[in-house]
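Structure below; questions to follow.
Showing just some of the chains, left in place.
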């Protein structure tokens, strides 16, 4: 059963140096503040996993928590590049960043296999793409009925998956709705699960489009209102489009970036 | 606007969006990438194809946004969709299953066979330039009934040789899609701010088939990084109509207002 705890205690207990950590969220419900807590606790050598790494991963990479990124699209949506991600890959600053790069279809199916506790998933994908040759988690398999060759991707089973959701009840059952992305699969694929929520309620009344993750598949729930900013939580917050644009100049320059992170993330006054 | 554009009364980007929207006139469903493709698809819903079903990789099926989304996960896409499904489902049950008539893609680089690079670009004496990566493009390019590509025309984009093939168009030419088991028809049109390229029926090499009004074949040749094949009779794209321009500008103005407010 999930424990209701503080974000600081949850990260301290669940995220360790060297872990494979997925902070999932498909433009909606991105667990940004959980990422900031991981930065504050100075985790190192993490393998970060996410289909769509954006600002919070740019920040984590720029602060040196990651040694590897497993992903399928790494950009600032509607704005452009992730400059800290590029600096790490192109110049090894602040530390070199290894990448395992997939398509969305491949990454989604890696989580599906992980959630199903299968070693791999089958899809029609990567045919003719240079991606296949560069990843040891992309292979092929032959259909035993038709003889057809298909793509295979290795299961993704993070040590820890972190997501942000709208609500939890006091027993730690979690409810999220709107664009659901790959969060259910990422949660069910992981050994440990941390969920930050906008609100803790007595009763999770049914909602259209909502999924419920039972308390017994979640390790810890932390009450973190606004925890997805600059992303959003449908029904609670709206996407801060201006911040995505503002991030571009902040992140272009190492010094500007470091100063911003120091003031806005490391600043003890902001520690949860 | 340039002097030419002021004279014409519309910009080359507007011509590109209008031509792209016209290319969607016949489609039932379109799997939409963000940016120029999303502009074109939403313009099509206001002009050539009001019933067009927009599918975004965030799992929103039948989205009907009033303003252009900044990301494929904007709340309005979910709020206005016929159905919102998880991301694994959108790729497995919908895209891979062949339920998308058109896949609409942008690109960082395109070669003469309509192959796309959105991953990385080699640079002399410097580390490779890192791009955002594949996203949904490789499987959109593989499974969509046909693929439309829209991108601004320049020698930086239309290159002789791709250092990295992220998404396959026609590979090295005729027959390669079949050899690779790619089920869709591949890129049937590349719509740029200068004109329209279409694959040669035999060789599959991209060929200039239309120039936008005021654009010469020579201009397009100069903006292309390989000796561009040119059709025997190059058409001139009909200029944007007042309705098309009105719909596009109204959409973009509403989008600017909304996203200013939203921030």
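For clarity, chains are labelled A and B in written order, and residue numbers in each chain start from 1.
The definition used in the following text is that contacts are C-beta pairs under 8 Å (C-beta built on N, C-alpha and C of every residue); 3 or more make two chains touch, one makes a residue touch a chain.
Just so you know, these numbers come straight off a predicted model, no measurement behind them.
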| item | value |
| --- | --- |
| Whole assembly, copy number of each distinct chain | A x2, B x2 |
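One rule holds in what follows: only the chains that are shown with their structure count from here on.
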| item | value |
| --- | --- |
| Chain centre separation (chain A, chain B; CA means) in Å | 28 |
| In the complex with chain A, residue positions of chain B that touch it | 34-35, 57-60, 69-75, 77-78, 84, 86-88, 91-92, 95-96, 119, 127-139, 142-143, 164-168, 171, 176, 180-183, 259, 262-263 |
| Chain B-facing residues of chain A, complex | 26-28, 51-52, 71-75, 77-78, 81-82, 85-86, 89-91, 101-105, 108-109, 111-112, 123-131, 148-149, 178-182, 184-185, 209, 232, 234, 238-245 |
